[in-house]
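First comes the structure, then the notes that go with it.
With one protein chain removed, the remaining protein chains of the complex are shown where they sit.
Showing chain A:
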Amino acid sequence: MTELIDRPPLADRPPSPTAELLRVRELGVAFGERTVVRGVDFALAPGESLGIVGESGSGKSTTALALLRMLPAGGRITGGAVELDGQDLAGLPEEALRAVRGRRIAMIFQDPMSSLNPVLSVGRQLDEALRAHGGHRAKAERASRAVELLELVGVPKAASRLGDFPHQFSGGQRQRIMIALALAHDAQVLVADEPTTALDPTVQRQILRLLARINRERGTALVVISHDLGVIAETCSRLLVMRDGEVVEQGATARLLTVPQHAYTRSLLAAVPRLDAPSRAAGNSTPGAEPLLVVRGLAKAYGPRRRRSPALESVDLDLHPGETLGLVGESGSGKSTLARALVGAHAPDAGSISFAGRPLDGRRARREIQMVFQDPYASLNPRLTVGRIIAEPLIAHKVGDRAQRQARVAELLEQVGLEASAAARSPREFSGGQRQRIGIARALAPRPSVLVCDEPVSALDVSIQAQVIDLLARLQRELGLAVLFIAHDLAVVRQVSHRIAVLHRGRIVESGPADRVVTAPEHPYTAELLAAVPSLPTPTSGSLT
């Protein structure tokens, strides 16, 4: 299905004088007074693939949006040029720019769940995209092209699914449909802003392969923006590293990842957890022999009484004192339900949880088992000061008087690497990584023996991620905590865990020593998960110092 779609006629524009399709010169973008992108310079040849990586706030998404001048309110291009075939898009009137959007440069976004209109059928949305640039075609012809597009992006039984609505498709399929919409006018450049961040690793691999195939077979130039170096390494031949709105380094992906020149690229690469690195958990603590937390046959279902959908089928789990148990699984596997059942936020439907040999009751669970949350922004009450947030569990458990609690808060803040003066401030004054430290301090406040960490680092940049992981390791060493580390990133999980358990459709399908599960998986699902992890080329020795 390589040439299903005919190229648009080239007659209305002169042939490009150079081999460059897209040329960005000294691009600058500001929001109000704040400059967020400055002096970005790159070129894209027809059929090329370029990856832009950077941490949050590096200006990578802003750069992508500025290409089509689709900046959010308050943003404006302050200088430079975006030349498409020699024509400067940055200076083009809005009307003329609309003819470029979707037709010559198309975009796909991060969240396939909200990028499609939920009340229109997929066929209708494709039809609208096909009509968008005034091409007058018969209805039947448009419908057949819609089917071709869906087939191109690999939606099975495309012809029979045109009448279906977005909610009838899975997340991965929705992202495929987004790509089909973007390809409706056979654009020369496809800009993908974090195209797989919201997707599970196995689905992510399929989408990346699809993008690479479109790039290879149809000659569509690709710009992929991602925070994940692995994603870029799999799809793009050239790589551009951004930090604080500036390009720090660019070059061929293979060379840049193996012999990085710039110190920042080196530190970025060094911070990325690698799947082939052995577990470091043994250096933190030696797990006790008797299990501290024993879970047997835990089950939980959600939904109306007649149509319950099970989140946990039957989960058996042991957690030893001083041990880190990594729990991996894709979205919908029941990870978060398990975490919430353990901390007593949900009552399970069946099964038992015992703590130190005795059945766990709610009161004790809330003291001995504490939780660290995924989202460092949503998990701290914006109306309270940091000190108050950390003291809340102490107040709830009636620990100490006011002065003692204050002292304990100061001690906790120091323990997680923040200044004691942070107590008087509001959480919104802190960055994501610092907020996650506050969340950890709160969890430690009632002196728990088990810490349940639900995706504690997945919302953080890699360098911050490494700091938080180090913090958790140090706390385990000092306090002998048992940690249930829930995550979808296998490389991180291997690094921090003594043992790994794999959760699939509400059941533990495999568990064992971390290194063994990663190197010699026993269950086919584990093997599938491992194969889906995007791999990074190994840097040459000495380049990551």
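Definition applied: a contact is a pair of C-beta atoms (placed from the backbone, for glycine too) under 8 Å apart; a residue touches a chain by one contact, two chains touch by 3 or more; residues count from 1.
In the analysis below, contacts and distances are computed from a predicted model.
Student: The chain dropped from view, which UniProt name applies: "Xanthine dehydrogenase family protein subunit M", "Electron transfer flavoprotein subunit beta", "Peptide ABC transporter permease" or "Cell division ATP-binding protein FtsE"?
Tutor: "Peptide ABC transporter permease"
Student: Consider the whole complex, including the chain that is not shown, and state which of A:Gly80, A:Gly344, A:Pro456 or A:Pro521 touches that chain.
Tutor: A:Gly344
Student: Among A:Leu116, A:Leu130, A:Leu256 or A:Leu380, which residue is in touch with the absent chain?
Tutor: A:Leu380
Student: Using the touch definition up top, pick the residue from A:Gly59, A:Pro273 or A:Pro393 that touches the left-out chain.
Tutor: Checking each option in A:Gly59, A:Pro273 or A:Pro393, the one touching the absent chain turns out to be A:Pro393.
Student: Based on the whole complex, identify which of A:Thr35, A:Gln406, A:Ser431 or A:Ser463 touches the chain you can't see.
Tutor: Looking across A:Thr35, A:Gln406, A:Ser431 or A:Ser463, the contact with the absent chain belongs to A:Ser431.
Student: Applying the definition given at the start, please give the residues of chain A touching the unseen chain.
Tutor: Touch with the absent chain occurs at residues 340, 343-345, 363, 366-367, 370-371, 373-375, 378-384, 392-393, 396-397, 414, 417-419, 422, 425-426, 428-431, 433-434, 437, 439, 442, 445-446, 467, 474.
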